[in-house]
Structure formats: C-alpha cells, structure tokens
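Only a single protein chain was left out; the remaining protein chains are all shown in position.
First chain written, first letter: the chains are A, B and C, and each begins at residue 1.
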Amino acid sequence: MSDAPWQKAEVAGTKRALPLVKPEVVLAMLKRSKHPILVVGHKIVEIDLDGKKLIDFVIDIAKAGEIPIVATAHSVKEFLNREFQSVASMPVMDVANRLTDPEWKGLDGKGTYDLAFFIGLPYYMEWLILSGLKNFSGNLQTISLDGFYQPNATWSIPNISSKELREFFEALILKLGGQ
Amino acid sequence: MSDAPWQKAEVAGTKRALPLVKPEVVLAMLKRSKHPILVVGHKIVEIDLDGKKLIDFVIDIAKAGEIPIVATAHSVKEFLNREFQSVASMPVMDVANRLTDPEWKGLDGKGTYDLAFFIGLPYYMEWLILSGLKNFSGNLQTISLDGFYQPNATWSIPNISSKELREFFEALILKLGGQ
Amino acid sequence: MTRKNVDLKIKELKSNLGIMKDLRLSVGKVIDDSWEETIGPTPYPSITDLRNWDMKILQKYKPFYMPFCDLCCLCTYGKCDLSNNKRGACGLNMEAQQSRIVLLAACIGAATHTAHARHLVDELIEKFGRNYPLDVGGTNVEVEAPVTRLVTGIRPKTLGDLDTILDYLETQINHLLSATHTGQEGNNLDFESKVLQAGMVDQVGMEIADMAQVSCFGFPKADPNAPLVDLGFGAVDPTKPTIMVVGHNVPPAIGIMDYLNEKGLYGKIDVCGLCCTAHDITRYSSKAKIVGPISWQLRFIRSGLPDILVVDEQCIRADSLEEAKKIKAPLIASSSKNCLGLEDRTKDPVDEIVNDLVSGQVDGVLILDPEKVGEVAVRTAMEVAPKRKKFKIIPEIKDLIEIAKKCNLCNECRRACPNDQEIPKAMVSAGKGDLTKLEKIYEECIGCGRCEYVCPNEFPIHSFIVKAGEKKMKQEQYKIRAGRGAIQDVEIRRVGQPIIFGEIPGVVAFVGCANYPKGGEEVAEMIEEFAKRRFIVVTSGCAAMSAGMVKDEDGKSPYEKYPGNFDAGGLVNVGSCVSNPHIAGAAIKIASIFAKRNLRGNYEEIADYVHNRVGAVGIAWGAMSQKAASIASGFWRLGIPVIVGPHGSKYRRMLLGRKDRKEDWYVYDSRTGERVYGGPAPEHLFYAAETKEEAMVMIAKLCMRPNDNTKGRAIKLSHYIDLHKRFYGTMPDDIHLFVRRLSDIPITMKDEIVRILDEKGWKERIIPDPTLLPRMVRKKANKK
Partner (left out) sequence: MTRKNVDLKIKELKSNLGIMKDLRLSVGKVIDDSWEETIGPTPYPSITDLRNWDMKILQKYKPFYMPFCDLCCLCTYGKCDLSNNKRGACGLNMEAQQSRIVLLAACIGAATHTAHARHLVDELIEKFGRNYPLDVGGTNVEVEAPVTRLVTGIRPKTLGDLDTILDYLETQINHLLSATHTGQEGNNLDFESKVLQAGMVDQVGMEIADMAQVSCFGFPKADPNAPLVDLGFGAVDPTKPTIMVVGHNVPPAIGIMDYLNEKGLYGKIDVCGLCCTAHDITRYSSKAKIVGPISWQLRFIRSGLPDILVVDEQCIRADSLEEAKKIKAPLIASSSKNCLGLEDRTKDPVDEIVNDLVSGQVDGVLILDPEKVGEVAVRTAMEVAPKRKKFKIIPEIKDLIEIAKKCNLCNECRRACPNDQEIPKAMVSAGKGDLTKLEKIYEECIGCGRCEYVCPNEFPIHSFIVKAGEKKMKQEQYKIRAGRGAIQDVEIRRVGQPIIFGEIPGVVAFVGCANYPKGGEEVAEMIEEFAKRRFIVVTSGCAAMSAGMVKDEDGKSPYEKYPGNFDAGGLVNVGSCVSNPHIAGAAIKIASIFAKRNLRGNYEEIADYVHNRVGAVGIAWGAMSQKAASIASGFWRLGIPVIVGPHGSKYRRMLLGRKDRKEDWYVYDSRTGERVYGGPAPEHLFYAAETKEEAMVMIAKLCMRPNDNTKGRAIKLSHYIDLHKRFYGTMPDDIHLFVRRLSDIPITMKDEIVRILDEKGWKERIIPDPTLLPRMVRKKANKK
C-alpha cells in the first residue's frame, strides 16, 4: 500500500490526496454530502477483481449508497446490459467541465454536486480531470476509488492489490447497508 | 515536523529524501562512509539557535565526527575568526560540480567523496544542488542538516523548529563523542 | 554569402525615392495585379487582426483546464505554486499559465513546420532558382494554395514567392513566442487567441513546405490514383542491405534514391522509412518502402534489419545513435536541427567518411548536404551489410523465458509505461513459456522504451515484447496509397454541394502521431467504419500508416479497398504531416470554388463559412507532439473540431461547448439578420474521447452543421443515432437539439424520435442561413 502516484511520473503537486483506507471515510463523506455523484469510466468492464467485475461492485455501491451514476464513454451499455437503469451517460470531458460550473444544474436538475467519486477511467486521464477539479471547482470534494493512488483527489484509495480493493469494496457495501 | 519541502513550490520529484529524525542515522552513515565531507554555506553565521550560532554547532559536529569542512562563499572567514583552521574554501558551485566528477581527487587529494552533508545554503540553492547530485553523482549519498526538508537529498532532517534542531545537534554531538 | 538569392543588380536606379547606387534588390512582395479577386480585410493578419473572430469562437467553446502540474517553472522567480487560485510571482494565474503553455507548444509546432519549410525552400531555391514555378496539380488545381491565399492575400507562383511568405510567418511566430515571456500576456483568452494565430500560421507553413516539395520533386500532384506502395515491417527484404531513413525532411532520402538510380543499384538495396520521410520518399519513388509510424523506431532498429540509419529532422528518437550502436549500424545525421553531437563532415571527401563509418572509427557523422548523404549512405550500407550480418539485439525465445522467470513483479515497468501495460503479468506467463500476453502488449505498445529504464533487473523489456510479436511483425505487409497531395478543384465542385448541405455526412480526417492508447488498430477500425458509411475519410502522417495496417479476409488493406478520391466512401491519404493543409484547404476551397466566396485575405468570412457549413472533423487519436498542437489550432481557427485520444487530455485544456446552455448557440440568419438558435453544431472544438467507441459517436455528431438541409441533417442524424445505439445501447438524449424540423428526422426512426421530441416539448424552428458575423448579414442584404 502506497500513496505515491501509480504512474510514477504523474507526481503530486503542492497538495495531495488524503489516503482513503477505511470505508468509514466514504460513509462520513456521503453523510455530509447533499448531492453526490459517481463518475464511472469504461475500464470498469475490463477490470476483474478475482472473478467479479468492477462494474458489479460499482452497481452494488451505487445501490447501497444511493449514489447516482454517470457512465462515461460507452460504459452505459454495460449497465443497461445488467439491467441497471438509473444511470446517466455523458462523455467524461463534459462531466468534468460541468463540474467546474457552479451554475450547472446537475444531471438530475437538482443543482451543483458537492462530492464526486471517480472510478474506471484511464489513470492519467483521471489524474488530469482531478487536477482540473482541484483547481477550478471550489467546493467539490473528490474521491478516487480505483485503488491506484490519485494525488489530485481530495481522498484516494492508495495503491493496493486487487484483493485488497475487493475487500475494501465488500466492506464498504456492507457498511452502506448493501449485501 | 513535516517532510513536505520547506519552500512549498519546490516540490519533490519521483524520489524523495528519507526523513532524518534520529542522530543515529548520521552515525551509521558516517561509519559506512570512507570519505565524507561537510559543505557549509554562509547562512550558518546568520542563523542562531537559541543563543548559539549554527556555525558553532557545525564546528562541534565536524570536530566530534572528524568530518572535513568545505566552507562556501565567504563563510571561511568566520571559521578562521573562531580559530577553526581545518577548513577548505570553495564556491559552492565548484564543490557541487566537482562532486559529480568521479575522477575528482577531493580537496584533500584522497579521492572521490561518498557522503556529503549540507548545511547553511539558501534553501532553493541547496535544493538545486542536491538535484544535480541526485541525478549526476552516482554513488554519492547526501544529507541535509538544515532542519528544512530537502526532498532531493538522500536523507534530510524534516521541517523542524529551531529548538528541535538544537536538540538534534546536541544529541548528535554527544553521540559522536563530542561535548 | 547572402542569405537570399538575389535577383537584380542595379548600378544606379532612379525612383521616387531618390537615386540609389550599388544596390542589389531581391524580389520582396509580389503584388499580383493580374489576380482580379478583391482583397479582403485581413491580408497578412497581425496577431490582433483576427482577435474578434477568436473571441467569438472562444465564447462558444470555452477552455476547460486540466493543469498538468500545480506549478509554473518558466522563470527563476519561480517555481510558483498556482494551484487553487494562487498567482505566481509575476502575477500570473493558473488559467493563463495553462493557455500560455499551449501557446508555447503551438509556437514550437508552428516553428517546426515553418523552419522545415524554410529549409526546403532555401535549398530548392538554390537548386532551381527563385523563379521555379509552383505546380501542385496542373490544371486540375487552380486554387493551388488555398490556405496561403486566404491568410496572406497572395497567390504564390514561384519558389521565390514562398520565401516572402515565410518572412511573414517567421515574424508572426516570433511575436507569438515573445508573448509567452514572463510579464507579457496576462489573460488566458488572449493567450488562446494567440494560439489560434499560431495554428493559422502553421497551416501556411505546412502548405508552403508541401507545395515546394510537390513542385520540385515531382510528387503525385493531387492524384487520386497515386501508386500503392509497400507498407509494414514484412515489406523489407532481410536479404538486402537496408537503409533506414527517419524524419520529415526528405531531401537526404532523395539523395539516396537518386544515387541508387544513377548507379543502377535500385533493387540491390532496400530503402525504407519511418515517419513522414517515409511518406515523402514513397511520393518520390514508389520503390521505397514504409516501415511504419514513429513508434516503430525502436523495434525496427533492434530487429537488426537496418544497415545504416539516416536521420533528418523531427520525430527522431533522441537515443537513435545509442540504439544504432547496439546493432552495429552507423548513423548519419543530416539536419542542423538534430546534430546529435556528431562531427560535421559535410566538407570531407566521401571516401574518408565511408571509411570511418565502415571501419567503426566513428559511430556516426553529421552531413548537411543531402546529395553527399545519398552517396555516403549507399556506399556505407553496401560495405557494412556483409560485416554486421543483420546483427540484432532481440533475444531468443529460450533466453527470454529464462530471464522472465527472474522477474520479481515489482511493477516498476508497468508504472513507467505511459499506457499502463500489464507487463508484470505478461512476464509471469512468459516465464512459464506462454508469450501470448507479451504478444498482446506488442500490439498496443507505443515503443517508448520507458519500461526498460526502470527495471531493477535491467531486463530489455521492449525487446522481449518485440520478440513476442516477431511472428506478427514479420507478417506485417500491407499497401498504402502514396500521399496524393492536394484535392482537385473538380473534386471540390463535385462534393461541395452535398457536403455543405449535409448529404455527404462528413469529412473525417485522421491525422497525427501514433501514440495510441491501445494500438493502431483502433484507428484502422474507426477509418473503416466511416469509409463504409461513405463519409469522406482523409488521412495523413502516422495515422495514414496505421490506417493501412489491417487486412480483410481477402488480404486486402483499406487503401486497396477504398478509392483515393475525395468523395463519399473515399480513403484519401494526402501525405505527410506537412500535407495536412490540403485537408483544411479542401474545406476552404468548398467556400471558394463551390460557393464562390472570395478567399483573398478574407479569413473571417471563410472561417465563418467553414464553421457553419462544412461538416469536417479532425481526429488525432495518437497526437502527442507540439506539432499536433499547432495543427489542431489551425483547424480550430477555421471552426473545425478536433478529437484526440484520452491521453490528449494532457494537452492541458479542452475547448468545450455546452449544449445545455441554449444561449451559446445562436447564429445570425444572414437572410434576415435575426438571431436564431442553430443548435450545438458542432458541439465541441477540442475534445479528448475516452474510448474509440465514444470517439466514433462523437465524430458522427460533430459533423452536423447549422447549414445542413433537412435531407443532410436526416442522414447525419441517422449515422449519429445508429452509432450511438450500437455503442451505448440507447438513443442519444440530445436529439431534440439537432432536429429543427420534422423533415430532419430520418424516416426509419420517425415514430421513435417524434415520441422523444414530444416528451422534450420540442417545437419546429427555422433553419438559418447561418453566420456569426453581423457584417455577413448586411452583405447578403446588400446583394438583394
């Protein structure tokens, strides 16, 4: 477990993400949040944690935590394939750009988001998007759930093995009240 | 105590100095070293640790540890004023440049150095010199003793108060067998 | 002695300025009074002349910044921490700094093309004279230099004219670069406006370079039937001495071909190229071969095939000398831009140089005379080949397996890989004798070599990957159509109307480098998709090579399947990177030839036309360089959107539209002067797609333009919806923004779409004759 950036050259700046090692932190953040969102990239379909695809963990988390999902790239299709319907779809650049706009009404029209989870984007792309949000999105808190440390998030799961990540998710889902 | 770079914008790169918190580390490094040197900048005259000037600690350390000193800029004068004679004098750029040359015979003609302590240089100048040495001086280990964390050293005392620094030096001098 | 060739010597000249003595005059600016076209408002625009246009564009497509670093380190006041709304010691803020870095990149890119053009034109003028006529397509191409005409108001006729235009370009780049100095420009949007100027200048620079080389070297002249040439690693004959040429400046390679020709050695030696020199040498002679794009450099060298490397400028790996040394092949550097620390032997006798290279006395030489390079390269290759016997440094499989077993799974390699390749897993498999995972990496690896530098065991990881892919590599044998150059006027006349009305659903240009996130096949796949859908597909540079590197079940690669003409369903390789302006040029020529708008020095009007009417999109899936940044900027100023791959987010900022902000999408209806909602078309100007699927959907969408007629819009919508359904599994959620009248709806989807429109409270609206320029309203009105 390490909180050095996963891609070594994507070094941290003057402010770096707090390492997220306990699922409780997520719970606490969610409790404080008025309007969270879970941004889900296409890699959730490619990544497999010992037999269970990342997307299936994501669905469980979203359900348990009642967090709305925006699926980026073509990943929406996989959610639909799994008959998970409450998912919005938008290119990640559009999501990120709108997240810096305090006047954006959100995908649900309920106004600006205050907490954004990220998972399943290419590492460097997420790094950059989190950099954009860190610098230009005043009140937004960001959490990276990939298990690859993202220094530009507010909180990030550090670099952990897929086994550890699976355990983290299982614990999180339980604590959120899912199974 | 913190191991973030003292000047915040002088961020660490992909490899960062180990925090040096125990004087024992210095002892161990000295024991392993065949040819150490202590590079001393002009600020040792300006800095005062609760009534004792940095230069006086440096003299005590050098004596106790039998470490040859090279005084940079005009600081040699202050050593001589204190009747401390076993000190070489050289501009710090020349010292640094020569430290990257494996064929340099050293100030004493005894050959290349394997351990270099740094103290009393302007923070950013030391940062850069340590960067040069990190990248271009294969087998040299570097230790920053300023009490302002230097990420490019091999070991660096982290950011500590002048009181803590004084205590560190006192303990170090004792352990080195000085008084 | 003098920098320019001088035309006239005049002992004494009386003029309105008095008497001048002992002067020589060189032709300065050609004021071509035989060109009847009225000159527009902005010939030779200064860096502020088009600022108003830029601001219009930038209001629609606002920069979204993703800083690549929290710091600015551009001067010794710094480093400065600009994160979280801090300012630097010079007062600069983060937005401005990001745009400033983009400007710096665009300046470097534009300088690179312009300096290349300058070098070519200087050399060609010396060889052929200032009055050598330009000819890029004979009578098929009346508008020989659409970009240059548009920007400068000049119709260049001779090499000498190019010289004059280059002066202007260099001045502009110099001004722009100067604006990046600490304490100059302070506003982010003004930096962006300067980026657009750099892009525009860059397009002219490239156009000049390609015009010069097409004219002087007899490259295919706007020829849709340019020859098919060999492409791929497998096309190189391993039994022959091989000369490898890499870079962008073709004269040294031509020196080689000419020398071979002269000595009757054609056929005895293989000349094969990487990067744009490869494109351009096959435009010169279809006997040369293209190995592949930039990312093939390491693998090709290490394979041991090349007996000598000739590198010129741009896109040369900085370690080429070291890599060449490893396979015992000498190297010739041939450009002042890339001297590699080698001794300048330009003035030495050929015998001596050849001798030094063959004997291994020196690893390489610098020769700044293309003809001499030709002779030295050929003679050295002939002599070196039997000595080095294709010495390679790719390991044998059994050694590979033994070594792989020692991998300690530290992950360092993966964490250094720009594309996060799962090398450690592949090593485990390899250690067990299974190379399939490594072989998979071969297909995706961009050949950067970063993995090797970090392996604590010093495994030659990239060589392992190449070994694993060797079988596939040797089978790589394809055809590519040599770069055709410009688009003919008659082609433009044919497609002008269907394009601007939307009946040809789009012009999709795949350009740029090979830094692909998942290998070149994604590019090939996208290209097939749009060629099949009868878009006009254009390619250039490394992307054009990748496009050719697939085969169908009949063994045919795309260039064999799709015709080379600029028409629906065509696959048009314009050529090397400097051929890119033929793409922008085609859009411009639609305005000029088809729509009969004045080009001359009339940038705003034409850009306005292109932006609102020509459904063109650029895709730079592997864009990585500063040149890619400037090329994209040239498209943006014309209002043409550009899509990059995911790592393109590293360009630090996107230019994104907001379709949810209705107020952003109003245009003037030039018939009435009314401001009319034109829809978010195109939605973005610069945009990184996460996956090829997302890119394909977006390509189709970004081809829409306010000017589409209902038939055209219906066709475009049907492609967009079809791709969206295929890749996303759903209808798009923004159709109501693009359907203006019921007749816009593709017939087969009528019911479904009408239902959606009803839900959204959609109402029919006007299809404007769109423009962003108020003066265009008056103009049209005046004509009545």
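Definition applied: a contact is a pair of C-beta atoms (placed from the backbone, for glycine too) under 8 Å apart; a residue touches a chain by one contact, two chains touch by 3 or more.
Predicted model, so just to flag it, every value in this text is computed and none were measured.
Asks: Omitted chain: which shown chains does it touch?
Replies: Touched by the chain not displayed, across the whole complex: A, B, C.
Asks: Touch as defined at the start, partner being the missing chain; which of C:V141, C:L162 or C:L177 qualifies?
Replies: C:L177
Asks: Of C:G449, C:G520 or C:P558, which sits in contact with the chain we cannot see?
Replies: C:G449
Asks: Contact with the hidden chain only, please: which chain C residues?
Replies: That gives, for chain C, the contact residues 1-4, 6-8, 13, 15, 17-18, 22-34, 39, 43-44, 46-48, 51-52, 68-69, 73-81, 85-93, 96, 104-105, 107-109, 111-112, 114-116, 118-119, 131, 153, 166-168, 170-171, 173-175, 177-190, 193, 294, 313-321, 323, 336-342, 344, 368, 416, 418, 446, 448-450, 453-454, 515, 623-627, 647-648, 650-651.
Asks: List the residues of chain A that touch the chain left out of this view.
Replies: Against the missing chain, chain A presents residues 8-11.
Asks: Which chain B residues touch the hidden chain?
Replies: 6-9, 13-15, 41-42, 72-74, 76-77, 80-81, 89, 91-94, 96-98, 100-101, 104-105, 121-125, 128-129, 131-132, 134-136
Here is the rule we use: only the chains that are shown with their structure count from here on.
Asks: How many angstrom lie between the CA centroids of chain A and chain C, rounded to a whole number?
Replies: Here the centre of chain C sits 35 Å away from the centre of chain A.
Asks: Could you put a whole-Å number on the gap between the CA centroids of chain A and chain B?
Replies: The separation of the two C-alpha centroids amounts to 44 Å.
Asks: I'd like the Å distance between the centres of chain B and chain C, where a centre is the mean of that chain's Cα atoms.
Replies: Centres of chain B and chain C (C-alpha means) sit 51 Å apart.
Asks: Going by the contact rule already set, what residues in chain B reach two or more other chains?
Replies: 8-9, 11
Asks: Find every residue in chain C that makes contact with two or more other chains and list them.
Replies: If we look for residues of chain C contacting two or more partner chains, we find 70-71, 81.
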